[in-house]
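Complex shown without one protein chain; remaining protein chains in place.
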Amino acid sequence: MTATCIYMDNAATTPVDPRVAAVMVECLTADGCFANPSSTGHAPGNAARARVEKARAQVAALIGTEPAAIVWTSGATESDNLAILGVARAQRERGRHLVTARTEHKAVLDPCKQLEKEGFEVTYLKPGADGIVQPDAVAAALRKDTLLVSLMQANNEIGVIQDVGAVGKICRDRGVLLHVDAAQSTGKVHIDVNEQCIDLMSLTAHKTYGPKGVGALYVRRHPRPLMQPLIFGGGQEWGLRSGTLPTHQIVGMGMAYEIAGREHASESARLSALRLRLWAGLKQLGDVELNGHPTQRVAGLLNVSFAGVEGESLLYALPQLAVSTGSACTSASHEASYVLRALGRSDQLAQSSLRFSLGRFSTESDVDYAIGAVTEAVRRLRRLAPASVPG
Amino acid sequence: MTATCIYMDNAATTPVDPRVAAVMVECLTADGCFANPSSTGHAPGNAARARVEKARAQVAALIGTEPAAIVWTSGATESDNLAILGVARAQRERGRHLVTARTEHKAVLDPCKQLEKEGFEVTYLKPGADGIVQPDAVAAALRKDTLLVSLMQANNEIGVIQDVGAVGKICRDRGVLLHVDAAQSTGKVHIDVNEQCIDLMSLTAHKTYGPKGVGALYVRRHPRPLMQPLIFGGGQEWGLRSGTLPTHQIVGMGMAYEIAGREHASESARLSALRLRLWAGLKQLGDVELNGHPTQRVAGLLNVSFAGVEGESLLYALPQLAVSTGSACTSASHEASYVLRALGRSDQLAQSSLRFSLGRFSTESDVDYAIGAVTEAVRRLRRLAPASVPG
Amino acid sequence: MQSLSYSPLVERYFGHPMSVGPWPPDAGPTAVGDAGREDLGTRVRFELHSDGGVVTGARFQAFGCPHTIAAAAWLAEHLPGRTLESANSMPILELGRLLDVPTEKLGRLLVVEDALHAAIENAGLIRKTGPQLNAEQAQGT
Partner (left out) sequence: MQSLSYSPLVERYFGHPMSVGPWPPDAGPTAVGDAGREDLGTRVRFELHSDGGVVTGARFQAFGCPHTIAAAAWLAEHLPGRTLESANSMPILELGRLLDVPTEKLGRLLVVEDALHAAIENAGLIRKTGPQLNAEQAQGT
């Protein structure tokens, strides 16, 4: 069913690495390590607990921290919500102002909108045309009552990398907490939460060849920010996140992050070369534009606007290529990507963009196929379109 | 490591059924159905979406509803929180009172406690000595400003079954919403949310031979109760629960529930017989008491108090048997199970109880082993203990 | 939670539209009708030939979603042989149903209809005033 389709949507989700799948499978059935990691009254429970703690150490190692700073969640959406709602609701007497950027993921923007309903003010910074939020702009937005800055490290649509370390130093100096959404950056960008002065970091497994439905929140320990949980219950994860720990999921995330740490350098080099090859091929079409900063970006992600074609039709004309459009293609409206709009792209260019996200299993022949298929589809749709008429 | 241990802690978590593991594994790696179910712009995404929707129908079928009433979550803890906090926060202008029972899971009690901090009042009903909450007691607790009653169907510690249908009719008549925690009852007790007048029902996969880390909330559709999400973001699940849908987890839950529906009757008969055999064996020890109603209970769960032995030592003396104690054995305190205390058990008996929870993979020889091992351990510990002295 | 799925008819008319593109300059008097804007996601053009009030040839161009393109292609294929009058009252919403166009997208079909109506109006003008007008129209003023 999907066999004839070339997958270039690794920013939406990655397949699970076979090495990760192997350890997950060990934690499912009756002959495996399936017990509840909180059942520390018996041997199977302790075995599960040990694997969970090993995974905690693996995840901690990738971001340069200690295991006790890692809180398991169901993914980056939950982690973003826990960080933002959790800090704001617990510290509302300290301040009611947050700073973030217009190009953040909805998992950051939507909790911010919720906080506005709860009496907070949020500053949404506009990035430059290259997608970069200048650290100075963050500094300028800080107020006396600013509690938290939330800034993603790598953008999911255009792949640009923010200088979170510079922002971290500014925030630390001013006594403001920094939350970083690193869903798209683990295994792709250097992370060291201490060096980068990060207080909270959202992580997810499924963009880094781990399973969907598991993630983590890094919470700095010294000092530990005061937070209100989203989910109350058994008291797991130091009371910050109750619920039975999903051993197989956590073990998968740990292994995925260990591999990511080990293979980051070689993988990035390979993916950079593939991306440049793809861009070189697509540029031949003419009237195409690269979205986002040309070099301050993750290796595998390329977002291109094609003048003169409509996004949904372009996607439909590429049935063998799994990519995503800049437009919110699952919604009924012609709404253009808010990220590309924030960069100043016209509605039309924002709407007719494609995001190609290469991954661990992408090959040179995939890239060549994509160049050919996109070239043909764009040419055909451009021929179908009427010549422009003045306004 | 765990091979020599007999697992009788299926109420804590069950192993994944091999038939469930098989479909999960199909949704992990690059050659499988791994894509993001929200990526409906391409074939792999649509294939994942189709499997997610099939699973939604499988889950809906087990509880007698339509697929569109099922919202995926990360488990029953999240579902309980979403139901209770979600309704209360969204409808706080309609009323500020909730009713629940003292024997509920922490995933219900803790959000209730949180609501008390947010200005709500909660009535915690005390069950009878048999663990049953009388529907009349619920009726008597309802007030004009009662928003919601939350009552579990099967209790996780003692296995007693509440008559949620009778409570449902009372609530429906009085215009009060009923939330039912069914984490321990799927595949074990008859569920029909329409017939039983249930508005919200928490479900989880991992007590019914599905994977840990995935669950669902049934939300009645006509009328649909007003709710505030816990987690804001991409807008998945009708905006009630954002976050990437974990295809393999959801597919696993669907298959687990389908099997549960099909095998419920035969499995219950088999487990009842095993439980009665276990109880008959343990009774020989003398000075043992069954906790909870003798017949209004799930088939596989047996909770027994052993006079004259201490719980943690009893557990420690049974290294080859994975059971759990009534005491909060993972905490440092000697705190006795709040469930058994609510039934009126003395601290000592509450503290020295064992929960045996048999499951799909339990055998007669497991039961016989347990009888032998527990008999020996209890006798040894009783011999170690000093004869009682007055006061 | 809605997926990009298209009916077989859309697949056919999007994938293999006939009657595409402008008429060659020497094809005779052409009535052109334009509607929509690229920056709003939909732009459609029809070019009609007619003789004695009957459509003799129709071509389309479209910038838009697959449903838009398919609808325009379907119309261009089915216009020839109709009187301008009957062409003018072709029931666009029924075409929408035929192509399984989702309700939220029906607005785009109105753009297709607007372009068709504009072309038919111009065809009527050509009939009355001769082809001079057409030359102007074809330049896209």
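For reference, chains read A, B and C in written order, and residue numbers begin at 1 within each chain.
We take it that a contact is a pair of C-beta atoms (placed from the backbone, for glycine too) under 8 Å apart; a residue touches a chain by one contact, two chains touch by 3 or more.
All of these numbers come straight from a predicted model, not from anything done at the bench.
**Student:** Which of A:Q236, A:Q249 or A:N291 touches the chain that is not shown?
**Tutor:** Reading the full complex, the residue touching the unseen chain is A:Q236.
**Student:** Using the document's definition of touch, tell me which of B:E26, B:D163, B:E263 or B:E312 contacts the absent chain.
**Tutor:** The one listed residue touching the chain not shown is B:E312.
**Student:** Would you write out the residues of chain B that touch the absent chain, in ascending order?
**Tutor:** Residues of chain B in contact with the hidden chain: 308-310, 312-313, 315-317, 329-334, 346-348, 351, 381, 383-389.
The criterion applied here is as follows: only the chains that are shown with their structure count from here on.
**Student:** Going by the average position of its CA atoms, which chain sits the greatest distance from chain C?
**Tutor:** Of all chains, B has its centre farthest from that of chain C.
**Student:** Give, as an integer number of Å, the spacing between the C-alpha centres of chain C and chain B.
**Tutor:** That gives a centre separation of 60 Å.
**Student:** Quick check: how many Å separate the C-alpha centres of chain A and chain B?
**Tutor:** So the centre of chain A lies 33 Å away from the centre of chain B.
**Student:** Hunt down the residues of chain A that sit against at least two other chains at once, touch-wise.
**Tutor:** Where chain A meets two or more other chains at a single residue, that happens at 315, 329-330.
**Student:** Could you say which residues in chain C touch two or more other chains, in rising order?
**Tutor:** Touching at least two other chains: 1-4.
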